[in-house]
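With one protein chain withheld, the remaining protein chains of the complex are depicted in position.
Chain IDs A, B and C follow the sequence of writing; residue 1 opens each chain.
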Amino acid sequence: MCGIAGTINVPLASETIRMMLHALQNRGQEAAGIVSIDGIKKHEYRLKGTVNEFPQEELDALVGSIAIGHNRYPTATNSDGPKNMQPFLMTVDNEPIAIAHNGNFTNIPTLKAQDLTGVPFVSESDTEVFFRLLLRAWRKDLLEKSIIDTLAKMQGSCTAIITLPGRLVAIRDSTGNRPLVWGRCGDGYAIASESSALDAIGVLQWQEVKPGTMVSFTTDGSVITSKEFGDGKLRLCPFEWVYFAQITSNIFGIPVSDIREAFGRELAKEDVLEADLVLGIPDSGTLSATGYGEASSTGTFAPHAIMRRHNTGRTFIKSGQAKRERGVADKFGFATDKIAGKRVVVVDDSLVRGTTSRKITEELRARGATQVHWRIPSPPVIGPCHYGIATKTGELLAADHTVDQMREYIDADSLEFLSLDRFKEVIERHGVSASDCCFACMDGNYWTKD
Amino acid sequence: MCGIAGTINVPLASETIRMMLHALQNRGQEAAGIVSIDGIKKHEYRLKGTVNEFPQEELDALVGSIAIGHNRYPTATNSDGPKNMQPFLMTVDNEPIAIAHNGNFTNIPTLKAQDLTGVPFVSESDTEVFFRLLLRAWRKDLLEKSIIDTLAKMQGSCTAIITLPGRLVAIRDSTGNRPLVWGRCGDGYAIASESSALDAIGVLQWQEVKPGTMVSFTTDGSVITSKEFGDGKLRLCPFEWVYFAQITSNIFGIPVSDIREAFGRELAKEDVLEADLVLGIPDSGTLSATGYGEASSTGTFAPHAIMRRHNTGRTFIKSGQAKRERGVADKFGFATDKIAGKRVVVVDDSLVRGTTSRKITEELRARGATQVHWRIPSPPVIGPCHYGIATKTGELLAADHTVDQMREYIDADSLEFLSLDRFKEVIERHGVSASDCCFACMDGNYWTKD
Amino acid sequence: MCGIAGTINVPLASETIRMMLHALQNRGQEAAGIVSIDGIKKHEYRLKGTVNEFPQEELDALVGSIAIGHNRYPTATNSDGPKNMQPFLMTVDNEPIAIAHNGNFTNIPTLKAQDLTGVPFVSESDTEVFFRLLLRAWRKDLLEKSIIDTLAKMQGSCTAIITLPGRLVAIRDSTGNRPLVWGRCGDGYAIASESSALDAIGVLQWQEVKPGTMVSFTTDGSVITSKEFGDGKLRLCPFEWVYFAQITSNIFGIPVSDIREAFGRELAKEDVLEADLVLGIPDSGTLSATGYGEASSTGTFAPHAIMRRHNTGRTFIKSGQAKRERGVADKFGFATDKIAGKRVVVVDDSLVRGTTSRKITEELRARGATQVHWRIPSPPVIGPCHYGIATKTGELLAADHTVDQMREYIDADSLEFLSLDRFKEVIERHGVSASDCCFACMDGNYWTKD
Partner (left out) sequence: MCGIAGTINVPLASETIRMMLHALQNRGQEAAGIVSIDGIKKHEYRLKGTVNEFPQEELDALVGSIAIGHNRYPTATNSDGPKNMQPFLMTVDNEPIAIAHNGNFTNIPTLKAQDLTGVPFVSESDTEVFFRLLLRAWRKDLLEKSIIDTLAKMQGSCTAIITLPGRLVAIRDSTGNRPLVWGRCGDGYAIASESSALDAIGVLQWQEVKPGTMVSFTTDGSVITSKEFGDGKLRLCPFEWVYFAQITSNIFGIPVSDIREAFGRELAKEDVLEADLVLGIPDSGTLSATGYGEASSTGTFAPHAIMRRHNTGRTFIKSGQAKRERGVADKFGFATDKIAGKRVVVVDDSLVRGTTSRKITEELRARGATQVHWRIPSPPVIGPCHYGIATKTGELLAADHTVDQMREYIDADSLEFLSLDRFKEVIERHGVSASDCCFACMDGNYWTKD
C-alpha cells in the first residue's frame, strides 16, 4: 500500500504535492519523496519518514509546474535504502521521466528471467522493472501507447502517475484494484490515490481514473483519456474500505465512513451477546464500533474508553537494532473507571496477527473487565495479499487457526467475524457488485498465476 | 500548563517516567526533561520536543531509582533556551535536588524585588524563584517544613514533585488548582499530573495528593502525608475538564469523558436549532459533540465528518523564523460528501482566538454547507489565565466582542455558549461544588493580588 | 580528482576501506561511499561529507569480504544529489556489480548521442555512461574482456575498481593518467589510488596497476593480470606531485616529498632575489618552501610563519545559500612578529585563481612585510584540466594574464614561476620521462578530441 499524488500547471506544485502526501499519510509513513519537473530540469528529494519532515529549503528547491510524490508503506525488505524510495526518476535522451506507483506486480521473477536478462537494476523494486520495460518500449511518437503496451505485460495491480516530456499521465490497470482520482485544480490538474487528498487542496469536484484507462494532462491544458484497455474484469480491494483509506475519502464510489459504520451495524444484527460496554480500537475500528453500538441492543457505546496516543515525537530506531519492546499501554490509553466491572465488547477493523488483540484483552482484564468479547466487522484473513499489502503468510493467525483457536489465542470470551457472505451483502447494498471485488485474502481465489 | 511525573523505588525509573510523560503529552510538547538520582549521583537530559525523541542511549544513561520528569507547554517567552527546561536541578552541599513544577506563580516581580535582590538567576522561570527561596529556607533537619513555608510565600498555583536526599516529595497548593495523583507501583511509588499517566504504567489504584498537603515517599518505603496547610479555599480549574486533561483521566474526582459529554448534552437541552448534521472538532470537541448529538433532536451526529490529521513528522521551524502559513485543511480533513447541502452544527470545546473557527466555517461553506452553527459547551473566555495557561489578553476574542460580534467574526449563522450558570450546574451535578472552582478567566474574579 | 579503494578476502573489509578512504581524504571531501559484497548480497552507504562521518552502525552493517569505496571531489555540478555519489551499484541477473572511478571521460555527449539513445540514466555522472556501456557489453563468460572492450570506447582518463561476481577488478587506462596501486593484505588484497592508503592499513609492499592493464583478484585467491591494452602512450599527471597526492605517497615511482622539495630547490637555483624570510603556504606549499629555503641564499627559512588552522568543526552551508565570506585570516594564522619589517618570499604549490594569494599579500603587508615576493614551483596553468580536476576556464588567472599582470593582480613585488622546461627537467631527474606526462593545462596540448 502506498500513496501517490501528481499535479500539473499548478503554482507551487511541490507544496501542493506536500499537502496531498500529508493527507495521504495513512497510505505509508516509511518514506516520502517528491520529484518536480521544470522544463527539462528535474529536482528530487526523498527521505525516510514522512513528508512533513522535509527541510523547508529542500521543499523550496523543488521548483517547476509538474510534480509527483509518493508515500512509501513499510515493507519487509531488509535493505531498504534510498534507492527503493519513489518516485523513480531517470533521464532518457536528456528528458527526465519519473514514476510514482501504488500496487504490486506479481510476475517480476518471470519478467526478469525472460525479458530482462542482462539488464542492470538500481533497486529491488517491482516498479523499476515496469519502468525499465516501459523505457525499452519507448517511442517518442507513441508515448501513451508505450505505457499501455508495457502495462499489458505486467500481472498484478497498478495505479501510477508518470511524468513525460510536456505531460503528466495517470494510469489505472483494468482491475481497478487500487483507487486513483483526479480533478481540475485552478488552471491545472491534480491526481491522487484518494479523494480526501484532492479535498485537502480544495479540489472538491473530482472523478475516478476509470479502471483500464489512462488520462494524460498536457502542459498546454489538454486532458486526453485513452480508450479502455484490459479485459474489463474488476478486482476492487475491499480492504480499502475496511482499513486503508481515510474515513473522509470516497473509495470506488462509496463514502468510507458510511460503509465502515455499515459493516459494524451488520455485525450487530444477529449478535445475541449480552454485554455492558462497546468500545472500538482507534482509529480505524471506531466507526465500525459506532455502527455496532447503534445497531446492537447490548450495552452502552463508549467510543473513547480506549484512546490512541498520538506519536508526538519519534524514537528513531536504527535498522538492524532490536526495537525495544514497548507495551500496548504506551500506544493506547484506557479509561479504567469505565471498564472496571463491565462485560466489554471490543470492535476492531480486522484481525491479522492477533498479538495486539491479545495484549488489549490482557489490559482490559487487568482493569477489571469481567468479560472481553471481540467483534470483527470483516471476514478472517486466511491468505497474504499479492496486490499491494505487505502481509506474510506466516503472520496470519486465520491462516492456520479456527475461529475458536483464534479466540483462545487472544484470550477472549467470544470472537465473531462478519462472514464473507454478509460482508459482500453490505458491499452490494452500497451499490458495488461483489463480483467486482477481490476477496483473494479471504477465500484464496488469487487471480494472477505467477 | 505542564505535565509532571515522579517515581521512587521502581526499577527502570527513567523508562517509567518516559512512559508517564508520553501519556501526559497533552499537557505540553515544547520540551521534555528527566532527572534521575542514583544515591548522590544525578543524571539529567532535556530536549526541545517530546519525550519519545530522547535518544535511547540518553534514556539508558538516566540510571537511579528516583526519577522525575516534565513536559513543557509552549509559552510566549522569546528566549526559550535550554535553561528554562525543567526539571530544575541544583546541588546543595553535594546533594542533588530537583524540581518539576506545573502551575504559575503570580508574585514573581514582588518576590524578586523584595526578597531576592542580588540573587543570581540562571533562567527566566518562575519555578527557579520558588526553588531559590526554598533552598534559602533550607534546613536539613526540617526538609518538609522548608518546602511548606516557602510555598506559603508564593501566590498562584503550584503542583510540584521534588527530589530530596533519600526521598521524593509531591506537593499541591491549597487551592488544588492543578491535579496531582499518586499510587503504589510495585514496591515503590509513582506520582503524576493525571491518573491516565499512572494507568499507563499499570498503577490502577491511585489517590489525589489532597490540596494543601505534601506527601513524602522515602527510599526505605515510608509514605508521610503532611498536615494540611493553607486556608482550605479550593480553586479547581474547570478547563482541565473542558480541554486540557486526557479523556481517560479522572480529574478532581470526575471522569473527564463523563463531564465532557455532559457539557455537550447540557448545551443541547434548551437549543431549539433545526439542523441536519452535528460534528465535533477533534480531539477535544468530539465527546461534547457526542453529548450534544445524543441530547439534541436536531439532525444526525456525524462525529467523523471532520478528522484530524496526525502530525506524522515534524517540520522543524526554528524560533524566530516566520512559520509558513499552512491552512486548516492541512490540519483537518473534511468528509465533503457528508457536508454538502447540509445545515451543520459544529461543537468545539471552547472558543479562544476564533481564527481557526473562522477558517473551519469557510471550509464547511466551501464544501456546500448551507448553514454553519457553532455550539461551545463552555462559557466565553473573557480574561487571561494567571495560573498556568499561556493565553494573552490581546488574543481573547471574547475579551472585547459580544457573542454576536464573535458570531460575525467566525462567519457563523449562529453561535451559542454554555452559560456560566449552566456550566456550574453540570459541575455540581458531578459532585464538585462550583464554589470550589476558579472561573477567573470567565468572570474576572482573580484570587491573587500581584 | 577522487580517491578510490578496494579490498577482497580481508576481514573487516569495510573498516579497511574506511581507513584507506580516510588516508585518501586529500583526494576529495565532498562525499564518501562504501559498497560491500557478501556473496550475492550487497550493502551500501554514502553521505555528503567524509568517511569518518559514517555512523558506526552503518559502517558495521557493511558486511562481506569484498568492499570498495570512493571519496568524491567537489565538482561544479549544481544538482549534486545522492545519485551522483559513488560507488555506483547495479544488479544484473541478481548479481550486484559496483564501480568506483577516478578520472574523467571526455566523450560523454558523443557516446550518449550515438550509442545510448533511449537509454535511461539515473545520474549526471560520466561514470554511469561507462558503467552502462560496460553492462551492455556484458558477457558472463568474458567478464574481463567486456571491461577492456568498453574502456576502449572511452576517451579521457580512468582508473577504476569494479566488483564482479566472485572477484574484484582494478583497471588503469593506457595513459596511466591517474595512479593506482595494489598489494597483498593478509590473505587477501587491497587496491588504492595512492600508496599511502595501503601504508595506512599496513600494506607496506605494493606495486602499480600498470597503465593499460587490468588486475583481477578472485575470491579463491588468484591474481590475474591482463595483457596490456591501449597504444602504450603515457599521460601521467604531474599535478599529482605538485598538489594532489599525500606527501607520504610514492606516485608514478617518485616519492612525493622528494620531488616537491626538488621543485622548490630548482626554483631557487637561478633566483637572485634578496629577501629576509622564506615562508610556505601550508600544507602543500610547505615542502617546496623547504626546498627553496635550503637552496636559496636569500634569508631565513621560516616554514611556520604561516600556519593553517585545522577545520575543527564544520559550518554546514546548505547548497544554494550564500556562503558567508570569511577572510583568509580565518583559515591561516600569521606569526606577525616574524613578518614585521621583513622582505618576505612566499612559496605556494601553484597559482590558479589568485584570489587567496592576493589576500595573503594583503595580510602580510598589514603585518609589516616591506616586500612580498611570490615563488611558484610549477608552471602557470593556462587551461582547464579535462582529465579529472574541476577547474573552469574562466577561473584560471594565467589563461588571460601575463606573469606581470598576475603579479599586479596579487599585489606582489615580484612573481616567478618554475618554467615548463625546468619543471620537466626536475621530473626527468627523478627518473620519469617528460614525454610520458600530460602538460595539457600548461601548454594546451590536449590529447583527446571530444
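Following the convention adopted for this analysis, contacts are C-beta pairs under 8 Å (C-beta built on N, C-alpha and C of every residue); 3 or more make two chains touch, one makes a residue touch a chain.
No experiment lies behind these values; they were computed from the predicted model shown.
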item	value
Interface partners of the hidden chain - shown chains only, full complex considered	B, C
Full-complex contact with the absent chain, from B:P82, B:G232, B:G253 or B:G341	B:P82
Touching residue (missing chain; options C:S65, C:T106, C:S196 or C:S350)	C:S196
Full-complex contact with the absent chain, from C:T248, C:T370 or C:S414	C:T248
Residue touching the undisplayed chain, where the options are C:I17, C:I34, C:V51 or C:M406	C:V51
Absent-chain interface as seen on chain B, which is shown	41-45, 57, 61, 79, 81-82, 89-94, 97, 112, 117-122, 124, 131-132, 135-136, 138, 318, 320-321
Interface with the undisplayed chain - residues on chain C	19, 22-23, 25, 29, 32, 49-56, 195-196, 199-202, 204, 246-248, 250, 255, 257, 286-287, 290, 302-305, 307, 309-317, 324, 326, 329-330, 333-338, 366-368
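Basically, only the chains that are shown with their structure count from here on.
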item	value
Intersection of the contact lists for chain A and chain B	none
Furthest chain, CA centroid comparison against chain C	B
Central chain (by mean CA position)	A
Chain B and chain C, separation of their C-alpha mean positions in angstrom	60
Inter-centroid spacing, chain C versus chain A (mean Cα positions, whole Å)	49
Interface hub residues of chain B, defined as touching at least two other chains	none
